[in-house]
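After the structure tokens below, expect a handful of questions from me.
Every protein chain of the complex appears in place save one, which is left out.
This part shows chain A:
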Amino acid sequence: MVTPYGIKFSVHIITSHFGNLVAKVCEKLLTRGPLTLQLLIRFTELNSLQVKNSLLILIQHNCVQAFSAEESGGIANKQTPTQYLVLFDNILHRLRFPKFLEIVAQELDENCAELLEGLLQHGRLTQEQIYERAKSIKSGDCADQSGVQEHFRKLVNDRFIERCPAPEPFIAESTPEETPAKKRGAKATKLVEVKKTLEQRVLEEAAVMEAQRFSIMEDLETDIDAEKSKDSSSIVRLGEKRKGDLLELDGDFSFNNKEVTLWRANFEEFLRCLRHKACVESVRARLDDGAAIVLKALLKATRGAEKKVKMENSVPLSLDSIFEEVMKSEAGRTMTLDRVRASLDQLGCPSSMGIDDSYSIDLKKIIELSQNEEVESIVLNRYGRDGYRVFRLLSKAGHLLETDKISEMTFVEKKDTPKILYKLWQDEYLHMEKMVVNTKQFLLWKVNKSILCEHVLDEMYHAALNLSLRSTHEMEQHKELLNLPAGQCTGPMEKKRLWLRSVRIYLVSSLLKLDDAIMLFHDF
């Protein structure tokens, strides 16, 4: 779901990370769908070099994927123009880098996190560049190549980093509604849909084969070869080289045809971790610690077997294996088999399931409950206790209910109910239908989950943008205070400085928390 405020927020992120020019290119791609270089130049009204450089930056940071598509009825010989597809999700992931680093620091160690940090900072790097960076940071003293290699291997084994996808996949002729070159019509919803299917196709085409995606071996050789033929290891330079041929640049960039393998952070794996974490925390709040421990152990054991992030059910695991996994964790060591079984029961797995005695937890349900909780919390705070009750009734019912019936079932005053319903409807939290029976008009209401989720998500993007803008505003306002050397601050000045510090922490941590909720609706 790419909503209007989603676009504004992601453009804001790009602006603050890479500046206005890059953001302008990014915005055009977000609003208009995939474009060729020529069209981008025309729409952005920037010169060709500016657009090219912006694209290079976006590609380097995995925010844009180039591809070429077969044109419908096109002549076979004609070269198809390269198009650029913006990856909305990857732009938002930029906010989550601290979370990704924390995961690696927890699951592996600080050294691995440091390696990952380099990749997050630079978008894509060769193995050689990663090692170079590690050496320069450690300033030569204890940076032995084998140690860094070991950390690198750990990251790859745990799938936290992967090989970059194909630079320019070729998309075979698609069905008419998916044709990317088609001028995008007025209907925004359709645009999103079309883009989705195309985005998926491009990403699928570009994806590295599963077997190669996390393999290091052959890469080492190529890398050493590459090193010999290379003059410097400047990152941007390398990115330019690589993208040189995609952009069909005319001789400005000398590029080397040698195949180099680039690595990048595997966002998918990080999202999987974050999703699991969200599920476990939700279960802990709703059920108890026991259920959370069991779920955590089960998800940890089956993480490698998950095929996509949005798994509806966890990968089936036998009771014995689950018990074994639970025993491995410190918190689960005191649990008995019966206790584990009871927790699985709480998690919605009756003990007599299937013949092979394997358990699979309904993760989609857990996510849905968390989503409901988030929305209900907004409703409670915005529309009060009565509104909360009315909303929950409709959300649970899942079908149309009449005003008076709602009033009766929720114990809300008959005269207040229509007002509450109307307010909720006006803010797009409810769907309303009119029904006329014998000239008397009845109003029927219901919660339309998918429309509601999109609306809430858009509000969240809006809120995230606001948090970020306010943060910038506060820092702007007190610029001179920030520029003062620490020693010169005394009395009220010092107080103000401390206040500003808390404001910053408050806003940033709120944004991180809000981002968890955004992921809940968008990525999980």
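Definition applied: a residue touches a chain if its C-beta (ideal position, glycine included) is under 8 Å from a C-beta of that chain, and two chains touch if they have at least 3 such contacts; residues count from 1.
Following the convention adopted for this analysis, contacts and distances are computed from a predicted model.
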When you check the chain that is not on display against UniProt, which of "DNA-directed RNA polymerase III subunit RPC6", "Ribosomal RNA-processing protein 4", "Ubiquitin-activating enzyme E1-like" or "DNA replication complex GINS protein SLD5" does it turn out to be? "DNA-directed RNA polymerase III subunit RPC6"
Touching the left-out chain: which of A:1, A:203, A:216 or A:409? A:409
Candidates A:373, A:402, A:433 or A:494 - the one touching the absent chain: A:373
If I consider the whole complex, including the chain that's not displayed, which of A:28, A:389 or A:522 touches that chain? A:389
In the full complex, which residues of chain A touch the absent chain? 8, 285-288, 342, 345, 350, 373-378, 380-382, 385, 388-389, 392-393, 396, 408-415, 427, 456, 459-460, 462-463, 465-467, 469-470, 473-474, 499, 502-503, 506-507, 510, 513-514, 516-517
